[in-house]
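Take a look at this one; I'll ask things after.
Only one protein chain is missing from this complex, and each of the others stays in its spot.
For reference, chains read A, B and C in written order, and residue numbers begin at 1 within each chain.
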Amino acid sequence: MNLLYSDIEDQLRSSVRDLLTARAQPSAILARCESEQPHDLELWRTLAGEVGVSALHVPEELGGQGASAREVAVVLEELGRSVAPVPFLGSAVLATTALLGVEPTGPARELLDALGTGGSVAALAISLATMPGSPFPSGVEATGDGLRGAVRAVADAAAADVLVVPAVGPDGPALHVVPVAQAGVVVTPAVSLDLTRPIADISFDGATSTPLPGAAESALDSALWTATALLASEQVGLAEWCLTTTVAYLKDRHQFGRPVGSFQALKHRLADLFGELALARASARHAADSVGGEDARVSALLANSLCSEVAVHAAEECVQLHGGIGMTWEHPAHLYLKRAKADQIALGTPGRLRALLAPLVDLPGPR
Amino acid sequence: MNLLYSDIEDQLRSSVRDLLTARAQPSAILARCESEQPHDLELWRTLAGEVGVSALHVPEELGGQGASAREVAVVLEELGRSVAPVPFLGSAVLATTALLGVEPTGPARELLDALGTGGSVAALAISLATMPGSPFPSGVEATGDGLRGAVRAVADAAAADVLVVPAVGPDGPALHVVPVAQAGVVVTPAVSLDLTRPIADISFDGATSTPLPGAAESALDSALWTATALLASEQVGLAEWCLTTTVAYLKDRHQFGRPVGSFQALKHRLADLFGELALARASARHAADSVGGEDARVSALLANSLCSEVAVHAAEECVQLHGGIGMTWEHPAHLYLKRAKADQIALGTPGRLRALLAPLVDLPGPR
Amino acid sequence: MNAETLRERAREFLSKNDPSGMDRLDFLRARFDAGLAWVHFPEGLGGFGAARELQTVVEAELEAAGAPDNDPRRIGIGLGMAAPTILAFGTDEQKQRLLRPLWTGEEVWCQLFSEPGAGSDLAAAGTRAVREGDGWRVTGQKVWTSSAHTARWGILLARTDPDLPKHAGLSYFVLDMTDPGVEVRPLRQITGEAEFNEVFMTQAWVPDSNRLGEVGEGWRVAQTTLMNERIAIGGRPTPREGGMVGAVAGTWRANPDRRTPELHDRLVDLWVRAEALRLAGIRLRQQLAVGSPGPEGSAMKLTFARLAQELSGFEVELLAEDGLRYDDWTLRRPDLVDFNGREAGYRYLRAKGNSIEGGTSEVLRNIIAERVLGLPAEPRVDTKVPWKDLPR
Partner (left out) sequence: MNAETLRERAREFLSKNDPSGMDRLDFLRARFDAGLAWVHFPEGLGGFGAARELQTVVEAELEAAGAPDNDPRRIGIGLGMAAPTILAFGTDEQKQRLLRPLWTGEEVWCQLFSEPGAGSDLAAAGTRAVREGDGWRVTGQKVWTSSAHTARWGILLARTDPDLPKHAGLSYFVLDMTDPGVEVRPLRQITGEAEFNEVFMTQAWVPDSNRLGEVGEGWRVAQTTLMNERIAIGGRPTPREGGMVGAVAGTWRANPDRRTPELHDRLVDLWVRAEALRLAGIRLRQQLAVGSPGPEGSAMKLTFARLAQELSGFEVELLAEDGLRYDDWTLRRPDLVDFNGREAGYRYLRAKGNSIEGGTSEVLRNIIAERVLGLPAEPRVDTKVPWKDLPR
């Protein structure tokens, strides 16, 4: 178990952070988030193509970076810190991990290549609120006439040109590759609580698709468990931004002739938040370190449920301790609050995840 | 709905408070609580005989004061404030209310008279942890050879010379009057978390008893619901003592050249506690005002679950904010902490009471 | 003056002024002139010095007769804050000129206290009023001003002497919002809408006759305004589940499939505290009715804000997938805040303001600790220094 950051991880972090600092300032994000194209695809192409974040945990023999989930987690920390509107979770985590779980040949391999360069963006067509361990979804049917059905609340779908769709056909469940640009697919952006990772609803009405050979159920399962483990790191990054930004503001802001940060009640709340963040970080690192290992499910549920609570708490304190300015649209605090609240729901709310965790650690419920 | 204190209630409060101030100082309580006789029966006789607290809600035609549960609640507030070791809950609330629920003639009437003067002390032989609405207990059986069976954790039993015992016989459930001074009754004081309202275990081995005619089940039910409603007032009194005492201490105590009570973090915690206490008091008054009325169960569960939490929180803050001195045996804070924690369990823990409340207010649980 | 006399007076007024056959404004003006506007105000100013509680008698009679009201929520700042301040500190001329159109709603009022640099610390306000002839030139910025875009008048706290300590250098004015030196811009919030405004004053003109209280007495005057604000907030009785808890309980009942054991206990706990808060409000009003308001009132807003935030956060979690949605981000300018007219996400975001607006929860805790519990103040570093020398 290694809960630290390696030198390589630190280098990756600083490449990502430099780029985001240059290209994803809050004012730019704010201006974009109510536009027709809330995702910043140009930034995404740079992140994918130049920094190489979109095929991090794809094995080298499949054209990826051959890194582990730990590095993916580091990127998520930085993305959480910047709330940059890029389709990392949808494309590089959910869709990519699902593709890695089926036979990585033919169309799956082609799509992995396209995702890795940033030339293509994918979304995994499941609701962002799906919990790990959920049964294979039955909302989309693979018929002789193509895919039919609907999925709601798909993360990053509005940015995707291709969808990875779990669908049930006569031969059982399969993952299908579905180009968006066709008459049989309608992607409808939803008005999303989270402005920087908008969701969309998708309907399939005779959509042309390529079914992928391989174990669809375990591939989807793996995508959900991996995303559950790694989203905790995004929440850590987010919480850290909230704490750091609040501390900086309170050092600067004066009321009653004193820096507001010298008032003890606020100091104590921030100290408590710092303590929560220490637990969140250790658990998120542990979850990233455990992906694919023996303790993977326990550590994913532990980290996601805990970090969800910590991120929401941090974002709520950030808004409150900024006072009036934190309630304004022009200050970025609300972007973090909305992301934190959406992340709390993503892949299962903390309470629902704790209920999943209980039997795994021999804490059975009431009879 | 009247949530205020009437003039008569204020007078009653001040009589009780004056007596307790004179006779139940913390040092005296501390000295007594590890002795052979932890209950202060002399004080109890004065409270019962002179102030008349032990037959408050007994109708005048039955020799009582003809007051309502509201006045009983006011006495409980004062007893909570002083944690005086008198058998009010066991004798004047639980046993007396149970007796009022059966036919108040013959032995029941005689016992009510004796309890009212303080000439006798009773305990209701049920576990203090029994929840309102629980089924009639089956631990004691009325046989041709007297009562047989056992009850654990009976409040104030060690102070009682007579027990009111729910027992099931060939004719069904009944309340029995059982003198303690007989070979068939063994009262064993337990080592109690709450030093000022110790519990005892009782075993019956052929005990002679007088069964009381009347509806035993509803009488016991009424005793439990009434006690649930009224114990909230004890918790309010206790919480108020904790807040007041802590505030006074922090005004006086100096550290870093300042009164400790001038430190903002502590001020905010005490302000929060004050806010909780306002809710607790309103709900406790409401519960006392509602006893026997339409909203009685909802208001009892609401008040008891809420006041349990508030009292424990207040006692825990009292210990913590007193710093080292609050951790010592010689300071009375621990007596309140122990009472608060025991009260949290008494008649059901807050979570268990909330589960009882939910269906009554149309908040059904998961299917 | 007892309830019976008052009831007769209301009936007599109604017999002469039939609301069904009268222009609304004429009726309201006549009601004001008859002393039935606010009976505890002095004669000639819409009342006749009766006990405040008796107002309910008038309202009952007029409501029964189908009389129009003065739309009190729309003009709440005028009624709740400006009017008591004008009454306490205004000259006779000011009272005569301002109170009648305020009460009838012909002139809407707004409050110009908060500034970007003076939020919790209102007494640090830096908007400058500089004497010029028989009036003042005002320059500065105010923020969180509701109704500024519809208001005719603003009650304004401005600095008239920066060389004095901060509390001593303030004065209190009535600002004509139609003055060319006043610009109002909507201030968008995290909900997407703009309930509030920013107000920019550039050499705006205020005649000295629009000053309330003496020069340098502004802080004392403002205290009257703020005290009345606190009385006004959270005063209305509600039925069980009348507030946000009703919306959340409704969502719970409508969504059996989303319930979990964890959410169940949390909801019942929130329900318990919401109901206890409601009971505490009833208790407070019962205390007021017998003339001895308890100190608990000061904690009500604190608890209200916390509960609103917990309840709305809970609701979003309960909704799970649907909690990822929002109803509408369009920049709107609502007249009134209505939690129940919008969806869970809106409630969640809007409730964040409850612990900021009208005094932050942090300031309220200070007030409770010091004024109610009597805990000592912190060492102050800002009360004796000239305002201009304070760090900011």
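Please note the rule applied: a contact is a pair of C-beta atoms (placed from the backbone, for glycine too) under 8 Å apart; a residue touches a chain by one contact, two chains touch by 3 or more.
Here the structure is a predicted model, which is why all the values come from computation and not from measurement.
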Checklist entry - For the unseen chain, which displayed partners does it touch in the full complex? => result A, B, C
Item to check | From B:Ser192, B:Ser222 or B:Ser283, residue that would touch the chain that is not displayed | outcome: B:Ser192
Checklist entry - Hey, which of B:Arg17, B:Arg45 or B:Arg352 is the one touching the hidden chain? => result B:Arg352
Item to check | Footprint left on subunit C by the chain that the document does not show | outcome: 261-262, 264-265, 378-379, 381
Checklist entry - What is the set of subunit B residues that contact the non-displayed chain in the whole complex? => result 34, 127-129, 152-153, 190-195, 199, 254-259, 263, 265-266, 312, 316, 319-320, 323-330, 333-334, 337-338, 341-342, 344-346, 349, 351-352, 354-355, 365
Checklist entry - Touching the missing chain, which residues of subunit A? => result 1-4, 243, 247, 250-251, 258-259, 261-264, 266-268, 270-272, 274-275, 278-283, 285-286, 302-303, 305-306, 351, 354-355, 357-358, 361-367
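Everything below uses one rule, namely that only the chains that are shown with their structure count from here on.
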Checklist entry - Which chain has its C-alpha centre closest to the mean of all protein C-alpha atoms shown? => result C
Next on the checklist: Averaging over Cα atoms per chain, report the distance between subunit B and subunit C in Å.
Outcome noted: 43
Item to check | CA centroid of subunit A to CA centroid of subunit C, Å | outcome: 42
Checklist entry - In subunit B, what residues contact two or more other chains? => result 263-264, 267-268
Checklist entry - Which residues does subunit C have that touch at least 2 chains other than itself? => result 260-261, 362, 365
